[in-house]
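One structure, pasted below without further comment.
Complex shown without one protein chain; remaining protein chains in place.
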Amino acid sequence: MTTLTQTRSSNQLRQWPRLAIYLLLILFAIFYLLPIYVLLITGMKSFAEVNLYKMWDLPAAFSLDSFAKAWFGSDAEGFRGLSGNFWNSVQLAVPATILSALLGSMNGYVLSKWKFRGSNTLFLLLLFGMFIPYQSILIPLVQVLQKIGLYGTIPGLIFVHVVYGIPITTLIFRNYYATVPTEMVEAAKIDGANILGIYRHIMFPISMPGFVVVMIWQFTSIWNDFLFGVIVTSRPGVQPITVALNNLAGSYIVAWNIQMAGALLAALPTMVIYILLGQFFMRGLLAGSLKG
Amino acid sequence: MPGCLALQKPEIAMADPSASLSSTLVRSTYVAPKRRSRFLTSDRIIAFLLIAPSLLAIAIFVYGFIAFTGFASFTKWNSLIPDFTLVGISNFQKLLDTTRFQIDLRNTVTFTILFLILCLSLGLILAVLLDQRIRGEAIFRNIFLFPLAVSYIVTGVVWRWLLNPGSAELGATGVNLLFDKIGLGFLKNGWYTDPNIGIKAVVLAATWQMSGYVMAMYLAGLRGISDDLREAARVDGANEFQVYRHIILPLLQPITLGAVIILGHMSLKIFDLVVSMTGSGPGFSSDVPAFYMFDTTFRGNNFAQGAGIAVILLVMVAVLIVPYLIYSTRTEAET
Partner (left out) sequence: MFRNTRWLILLSLAVIVLVALAACAAPTAAPAPTTAPAAPTTAPAAAGGGKLEMFSWWTAGGEAEGLAGMYAAYKKLYPNVEIVNATVAGGAGTNAKAVMTTRLFGGDPPDSFQVHAGLEVATYQPDKYLQPLDSIFTSEGWDKVFPKDLLTLLSYQGHYWSVPVNIHRANVLWYSKKVFTDNKLDPPKTFDDFFKVADALKAKGIVPFVLGDKEGWESAHVFETVLVGTLGADGYRGLWTGKTAWTDPKVTDALNTYKKMLTYVNTDHAALTWDGAGQYLIDGKGGMEIMGDWENGWFQSKNYSDYGWAPAPGNSGIFDALSDSFAMPKGVKNADNAANWIKLAGSKAGQEAFNPKKGSICARTDCDQSLFNPYLQSAAKDWQSNALVPSVVHGAAAIESWATKYKDVMALFVTSGDVAKTQSDLQAACKDAGVCK
């Protein structure tokens, strides 16, 4: 009896809040979409139209001029476009993401399934690397890179991102593999598999959710990185798109329409990834990869 | 004593595989290890070799550099030619005496606290809302998630516009203008041009960017809590709020902790967003240590001072993060 009345009243209790829930969600959605709206309409205005005090007004004409200028550059106005650096970013982000994901997977596997004395301490030491402020290590970084001949090249930038991606990727994979029951590993050991065999036959096939989370996270942070991009690859021909975008700003006078258009263009790949793969990102999180 | 036993357990577990390996013939391509030296099974060696590159890389590129920075912070190095004369802790004394750095520290604390509170609450609220089995969940989820895709620089530029208050003379702009248009004019204020607000305006932009991530974590966590648990609580007479307060929120605690760590360390290191959104702000009201470090190192060539700021930042991070890390791995070892 009590159960029936409880469910009925709790159902009733959930009726009117449904509307409130949708309302709240829409309000929040507006908050999240406001910046994109501004980016879009400013990108579609001409330089003469761009005006701080009319920023919410729709452009007179929906033109993709600024986008084209941002992409191809303009000799007349003396700036380089984003197109060249776009490919640099792709060349940088794709290998770096894959490499750091593989590395993190290996590390996470070893540190979660093949514990030895001190492996927890090692993990902590590894993890601490995530917390250093990168501005402070630029000078020694450049000198070390120069000694190993990687300074100023994209492989050098890939190397830097892989190294500094080790802590976070290891963390994610270790926590993910920790949810895999040890019995599976034990059973495989009894069957005679060695450490690499277990990885290949058991861990790797079920790692996909972990890989998705790590690769999305790493791709985003590598694609959006500015500091390493501007310091490690100092020549314009090899710089990633974030640096080129920053240069669109100019030192004294800013063409806002072009900069905002350029910002949207630069953010497109990562946005597309989040929209297309957001579902798998969620699934990966659900699979336990990002528990504290 | 119990701790010692806990550490012993994995060792005992390891003993068996080597015993079974020595008794299998086919799969093992290496010599069966003797019982005495079971610490050094080939698996162990391979395991170590697998993580060795990472350990080496971190040793050099993290700890080596930290050591270098730490050393530099005790020197007089303030030009392109390194000057490694030791000056004790005077750099630190000078720093803590500098108005700009004092403001920076205050800003960091303000930013971290506000950012954490806002992000966690917003993320939780959004996750709870999305968990209500609503229509169009995927669309809303994407909307909340995609700011993560945008770089800090872009976020900074857009929010610089959005939170530009305009002026009494030329009219309002940004969200102030919006407030005027929809009749909420009383909400207008100076945002980052107001020295009393300063860094708090940056908190808004940072929350916009990162709360989607918190939402995703909480949503995954909520989905992981089985309905049976909630039903059981309801059967016992709890209303919705009590279910959340006593069952769900405690179960989400590990996620909260994880989010605090990731958000916390981001807020301590925040740089790109501040640079592109507000710069140092009036009276350095939105200046942060990372920006001061960059500025003083490369514009002023005060490498020693920059290193000092880095050391202080690291200490702050260590004080906050290390206890948590030790605690979490220890609790894991006990389970």
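The chains carry the letters A and B, assigned in the order they are written, with residues numbered from 1 in each.
As a working rule, a contact is a pair of C-beta atoms (placed from the backbone, for glycine too) under 8 Å apart; a residue touches a chain by one contact, two chains touch by 3 or more.
It should be emphasised that the depicted structure is a prediction, and the values quoted were computed from it without experimental measurement.
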Touched by the hidden chain, restricted to displayed chains: A, B
Per the touch definition above, residue among A:Met44, A:Met130 or A:Ile154 touching the missing chain: A:Ile154
Contact with the hidden chain (one of A:Ile139, A:Val163, A:Val213 or A:Ile241): A:Ile139
Residue, one of B:Leu80, B:Ile182 or B:Val319, that touches the chain absent here: B:Leu80
Interface residues of chain A (partner: the chain not displayed): 77-80, 84, 87-88, 90-91, 94-95, 98, 138-139, 142-143, 145-146, 149, 151-154, 205, 208, 230-231, 233-238, 243, 246-255
Where the unshown chain meets chain B, residue by residue: 78-81, 99-100, 164-170, 192-193, 195, 275-276, 279-285, 294-302
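In this section, only the chains that are shown with their structure count from here on.
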Chain A-chain B separation of Cα centroids, rounded to whole Å: 14
Residues of chain A defined as touching chain B within the complex: 2-3, 6-7, 10, 13-14, 18, 21-22, 24-25, 28-29, 31-35, 38-39, 42, 52-53, 55-56, 103, 106-107, 109-111, 114-117, 120, 122-141, 144, 163-164, 166-167, 170, 178, 186, 189-197, 220, 223-227, 242, 245-246, 256, 259-260, 263, 266-267, 270-271, 273-275, 278-279, 281-282, 285-286, 288, 290-292
Partner chain A, residues of chain B touching it in the complex: 7, 10-11, 13-14, 16-17, 20-21, 24, 26-29, 39, 42-44, 46-48, 50-51, 53-55, 57-58, 60-66, 68-69, 122, 125-126, 129-130, 132, 134, 138, 140-155, 157-159, 161-162, 164, 166, 170-175, 177-178, 181, 208, 212, 216-217, 219-221, 223-224, 234-235, 237, 239-240, 253-259, 261, 265, 268-269, 271-272, 289-290, 293-294, 297, 303, 306-307, 309-310, 313-314, 317-318, 321-322, 325-326, 328-329, 332-333
